[in-house]
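Note that this complex is displayed minus one protein chain, with the remaining chains in position.
Chains here go by letter, A and B, matching the order in which they are written, and residues are numbered from 1 within each.
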Amino acid sequence: MSVLTLRRPGVIPGFGITLGFTLLYLSLIVLIPLSATFFKSTQLGWDSFWATVTAPRVVASYRLSFGAAFLAAAVNLVFGLLVAWVLVRYRFPGRRLIDALVDLPFALPTAVAGIALTALYAPNGWIGQYLEPLGLKVAFTPTGVLVALIFIGLPFVVRTVQPVLQELKPEIEEAAASLGASRRQTFFRVLLPSLWPALLTGFALAFARALGEYGSVIFIAGNMPMVSEITPLLIITKLEQYDYAGATAIAVAMLVISFLLLLIINLLQWWGRRRHR
Amino acid sequence: MSIIIENVNKHFGGFHALQDVDLNIPTGELVALLGPSGCGKTSLLRIIAGLERPDTGSIRFNGEDATRQHVRERGVGFVFQHYALFHHMTVFDNVAFGLTVRPKAERPGKEEIREKVRELLRLVQLEFVADRYPNQLSGGQRQRIALARALAVEPKVLLLDEPFGALDANVRKELRRWLRRLHDEIHVTSVFVTHDQEEAMEVSSQIVVMNKGRIEQVGAPDEVYERPATAFVSRFLGSVNLFHGRVHSGWAHIGDLKAPAPEGAGLVSGAAAVVHLRPHEIDLATEPAGSIGVARVSSILTVGPMIRIELEREGEGREDGPVEVELTRERYLQAPLALGDRVFIRPRNLRVFAGT
Partner (left out) sequence: MNPTVSPTLNEPVWFRRLLIGVGLAFLGLFLVLPLAAVLTEALRQGLGAYLNALHEPVALAAIKLTLIAAFIAVPLNLVFGVCAAWAIAKFEFRGKSLLITLIDLPFSVSPVIAGLIYVLIFGAQGWFGQWLFEHDVKIIFAVPGIVLATIFVTFPFVARELIPVMEEQGTAEEEAALTLGASGWQTFWRVTLPNIKWGLLYGVILCNARAMGEFGAVSVVSGHIRGETNTLPLHVEILYNEYNFVAAFACASLLALLALVTLAAKSFVEWRGQEQRATVPHLIPAAAPST
């Protein structure tokens, strides 16, 4: 019964004013401005809207943005799990430092990341010069986009999986072992299933972030239309040509996709919480 | 300070937590609100405190209406179930908090506050922890500090929510006695919530038994134990064996036994009646005279000074399950039993209630 009463603290002051301010601020900064895009795009009419968002150059940019974001998130899924595992399970010198460093992509301004990665992967760069003779071009190609997106999505999987891994009780593994499971079986049949919600959440977060990313990509991408031009850049290009309606149309297409992703992320998190009851 | 609660109702969403509650708490009493979880006792306590507002009804302190009064002005001391100590403050600052948040004009001087806190810590016998933080205290110590903090504002009423709930058995026993003594010393009207009937019996001067948002009975501990007003109270205050029967012209008939049916209580002729028999209020006889039923001994256990005997009923009432009997060792040794013995259940004392 304390559950019933505890959550209903009738006497705590400030509900009206804090909720009121929250809603006002949220509306002014986020909701009303965002809805402006939808209003603006209705001016265009359905046919020209559709023509804009399905123009070949735009479709090519979707392919790149989605493809690279998906691949980057997949790479981060694998390596994020590995890094989280290593950080939680093993002890080695410098572990805490590295743990702190994982958040670098959150803290490092994207423009800095962009020029740094370009400096590394340009044909004359630190890494690029060794790849060049092998016929591998990274900077100024779609591969460069992938590299930038791996960088900015790196912390997501690590940070969603880490706490779950930390909470997993050793008894579970010991129980599996006592029932005759090998280490491999324990990992794939006991540990991995309980990590799935966190892994997928991290994946979806990294994917969503990569999809909208701009700063780190434009330096390394080369920005060739139809080849290495990401969707956010197209929006900017249209804006610079004063094609507001066109820019808005593409923005709306991206927003719809982002909201769908957000919905999926919420469902995943809800799933994860339910599993952990 | 007396507390009068009149016609209080409280809903939480669709849940009717308190239904038409009337209660009169005289000055200086130490009252237990006793009941199972979800019975509304904590809600009632929080309404008295002003932490919750009733949907209907009123709360009066010393005859003055306090229903609309904010918890801040009500002058109650509230001890929370998990103490709710401010864990970023030392014990001293915790106890002093209520004094230091007063408006400048009413705030006592620094030295005065220090003296007062010291005095309170002496009262709860924890002077030596003044500079510690709550997380450096044991559960029992935290409990006493929570009490000292509540007392610092010189409350007119002291309210305690499951004050011993989170403590282990030994500490709990000690603190109960201590609370009783403390109350004798300071005599402030106090109400505490508990689901433990033993605790209520041991500590309080009045027990309010609650069930499903209603008050079932109010009385001194002996009274509610010896003369439970309802079947619920009887069952909640201790284990009972049930026997079913019917009422005929003022008498309840159970097996061969006739017992006077209490008036009122809906025990008209033809109504179903249920008899409650406590395990220690049963004699086992070899003769049927005055017995309520017959049974066979199915287990005999020695539990400290008591012998606990379980009986398998024969004939009617089998579906009511086995009958539990408790005999003192001396009494048992006067007529020892063996497994499978056939015995007659003879009540020394019984209570008749309406219903099944």
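Assume a residue touches a chain if its C-beta (ideal position, glycine included) is under 8 Å from a C-beta of that chain, and two chains touch if they have at least 3 such contacts.
This structure is a prediction, so every number in the text was calculated from the model and none was measured.
Trainee: Considering all chains of the complex, which shown ones does the missing chain contact?
Mentor: A, B
Trainee: In the complete assembly, which of A:44, A:71, A:139 or A:154 touches the absent chain?
Mentor: In the full complex, the listed residue that touches the missing chain is A:154.
Trainee: Give the residue, chosen from B:4, B:33 or B:76, that touches the chain omitted from the document.
Mentor: In the full complex, the listed residue that touches the missing chain is B:76.
Trainee: Using the touch definition from the top, which of B:34, B:49 or B:254 touches the missing chain?
Mentor: If we include the chain that is not displayed, B:49 is the one touching it.
Trainee: Contacts of chain A with the missing chain: which residues?
Mentor: 1-3, 6-9, 11-15, 17-19, 21-23, 25-26, 29-34, 36-37, 40, 79, 82-83, 85-90, 92, 96, 98-113, 115-117, 119-120, 125-127, 150-151, 154, 165-166, 168-170, 173-174, 177, 183, 186, 208-209, 211-215, 219, 232-233, 235-236, 239, 242, 244, 247-248, 251, 254-255, 258-259, 261-262, 265-266
Trainee: For chain B, which positions touch the chain that isn't shown here?
Mentor: Spelled out for chain B, the touching residues are 37, 49-51, 70-73, 76-78, 80-89, 97-98, 101-102, 133-135, 149-150, 152-153, 162, 165-166, 195.
Quick note on the criterion: only the chains that are shown with their structure count from here on.
Trainee: So what's the Cα centroid distance for chain A and chain B, whole Å?
Mentor: Using C-alpha averages as centres, the distance is 56 Å.
Trainee: Sort out for me which residues of chain B touch chain A in the complex.
Mentor: 12, 15, 17, 37-43, 46, 50-53, 70-71, 81
Trainee: Write out the stretch or stretches of chain A touching chain B in their complex.
Mentor: Result: residues 1-2, 4-5, 8-11 of chain A touch chain B.
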